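Remarks on the structure that follows.
Part of the complex only, each chain left as placed.
Letters are used for the chains, namely A and B, taken in the order the chains are written, and counting of residues starts over at 1 for each.
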Amino acid sequence: MTTVKDSVHDYIELRPMAEALLDTAAMQRLRYVRQLSTVQLVYPSANHTRFEHSLGVYHLASRAVEQLGLEADLADRLRAAALVHDAGHGPFGHQTEAAIERHLGRHHDEIEWLLADTDLGRVLTEYGLEPQAVAATVDGRGPLGELVSGALDVDRMDYLVRDAHHTGVPYGTIDHARLLYALRVVDGELALEDGTVATAESALIARTLMNATVYRHHVSRIAGAMLDRASERLLADGVLKPERFARLTDAELLAAFEEYERTAEFATRIRERDLYKRAIWARRGAVPEDVAGIGYDRTRALEREIADVAGVDPAAVVVDSPTVPSSPESRAKVVVDGEVRRLEELSSLVAGLDACAREIWRLGVYAPEDRLEDVREAAATVLEVDTDAGP
Amino acid sequence: MTTVKDSVHDYIELRPMAEALLDTAAMQRLRYVRQLSTVQLVYPSANHTRFEHSLGVYHLASRAVEQLGLEADLADRLRAAALVHDAGHGPFGHQTEAAIERHLGRHHDEIEWLLADTDLGRVLTEYGLEPQAVAATVDGRGPLGELVSGALDVDRMDYLVRDAHHTGVPYGTIDHARLLYALRVVDGELALEDGTVATAESALIARTLMNATVYRHHVSRIAGAMLDRASERLLADGVLKPERFARLTDAELLAAFEEYERTAEFATRIRERDLYKRAIWARRGAVPEDVAGIGYDRTRALEREIADVAGVDPAAVVVDSPTVPSSPESRAKVVVDGEVRRLEELSSLVAGLDACAREIWRLGVYAPEDRLEDVREAAATVLEVDTDAGP
């Protein structure tokens, strides 16, 4: 077995299958997609990529399958799925996925097409794995698929620790080794062994704190919303086919923006960190029910409406109304007195953390600094946001 | 300025006053008192001492007073108080403090006597500081005393991070630099600046998680309760004067136990990690109100009563009914929209964390392995604990 040195897990041992998968263009591309996309504009050290994250997830999956003593076939399928789980991600990860889903009709966790069309599928077959089964596992389906995508999956275990290491923010530093030791298969499903409620809670807490300080930082959100806006233009105007768009790297997407007149300014602004500012930044209570957590099309429509009222170029209005972060971890299963139960039934913290997630939710409307006042007024009117409520 | 290398804060700069204080026997003694006393029986790396912790607290206080731009006199008083804040601790820290308080009538944070009687007072005076004022600061009284002992003091900021570093448990790794940057003096009191609720919450969360996994680990609690029991014997039997007892090091207390017939077995058991086992380990709901969180004298009385019923030697019964951990951090002040408010009014998490603290509370009754059954039965009867409720 070869080894590769990782800044988080130290040496990672690679089986021949993993090496062969890594040698494909689809996996090498992930070297050029930052794990935290625009977060580096706030935390300058956050330049780690989906490639190293993929190695980390593979490593944790390997440890998990050994610890659980799974049979070789299932173990290999889980390892492979862990390694390729992010191969379907577009450029800038989550920040272009709404645009891609809208135009391509496909979520990044649905990678059947990718396995079918590329070398990834060929390599999997070569090593005796069924590409469709691996794709299902990436999507959390099939036997123990929840190890790769579920309430307490190895994806999350890696990214919390890795994002902490690279931002310098300590909150993500969960005890993933403890979580792995606690894993059990009960009636074909993953559960944490008795006495580990606190361990499960800690992962939930870590994500809540990382949401507040890192993942939902307003500067990163503004840049992300601008990316989303520019992506829509590029795709709606037919400049790039969605299939091609979805396979770009971060830098290639910025270059594509730059080359197209109607998106060039977005590229320059992101590259030079000359971002839009917050015209509106409103808590959940100040926002009408029907504009909180809205979808892609309605966001676009509201942007047009606000631009209209404000009398500004439509590109000068970016609406950003995310859903309240859910907490999949709260559905993690824990054995208590021999019975499998959900963390949310057991933990006194889940409710508090959910409230906390609602608390940090904000509706944002962003605009260039010189149109800020016009957009603020128009947005307040159109969205019926109570701007006296304070941010 | 001289510097000293610390495993947590790297180089710590020492002013001449700090050097002189460190040169006293009262401070050097802290090299021989473990910060986490019996926790090393669970986490073998947890051998850090109150000496290095004192350096760390001094360092954080120094950074805080510089950051706040305090005038030299107050700054020096706070620095000095930070450095000597643990000088009053008895051997094994918190685990003998009930016995010392009972027999000496004095809490370890009341160090007026110590400053008056020892070289510490002389050194303080030499450097133009008023020992009584420093003593008041250690107790959290006087101008900005809360920096040393308060809702979010530098003591806590150091110990959470240090205990995490030395146990290997990541949960204590708070962002203390962020907390220090957020400190403001508002109307003569400390508050965290606007926008830092999440930062304050993180400290509260860190302590709750460290309580669950480290500070209240049952093995450490058993050893601690045994120490408490043996201390009572030594003091009640007049073997050692309480004044002398309170100044021992960890090892000297074990040696004192060993030399006295009625406590020798406790010493051997602790030293060889041959501890009592749990006869009773009951949740809050299974325990009658009047035996939850009981005081020193009542604990001793119940032990005698249980031993009587069980027909065992009184030393074979150890009752451990702690108070539910309070969360002083929830009273931390945070500025919101220009107004100073308490964290508990602002944070959705405080209630959840309080519930969590109640959740991990346990009443313990401990006994030697060969008397376990007898003691279990007698304790259930005497304490009216519902033993069917499960641990």
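To be clear about the criterion, a contact is a pair of C-beta atoms (placed from the backbone, for glycine too) under 8 Å apart; a residue touches a chain by one contact, two chains touch by 3 or more.
Predicted model only: the values in this text are computed from it and were never measured.
Here 2 copies sit in place, and the number of copies making up the whole complex of this structure is 4.
Keep this in mind: only the chains that are shown with their structure count from here on.
In terms of their C-alpha centroids, the spacing between chain A and chain B amounts to 41 Å.
Across the complex, chain B meets chain A through its residues 169-171, 173-175, 198, 201-202, 205, 209, 212-213, 337, 347-353, 355-356, 358-360, 390.
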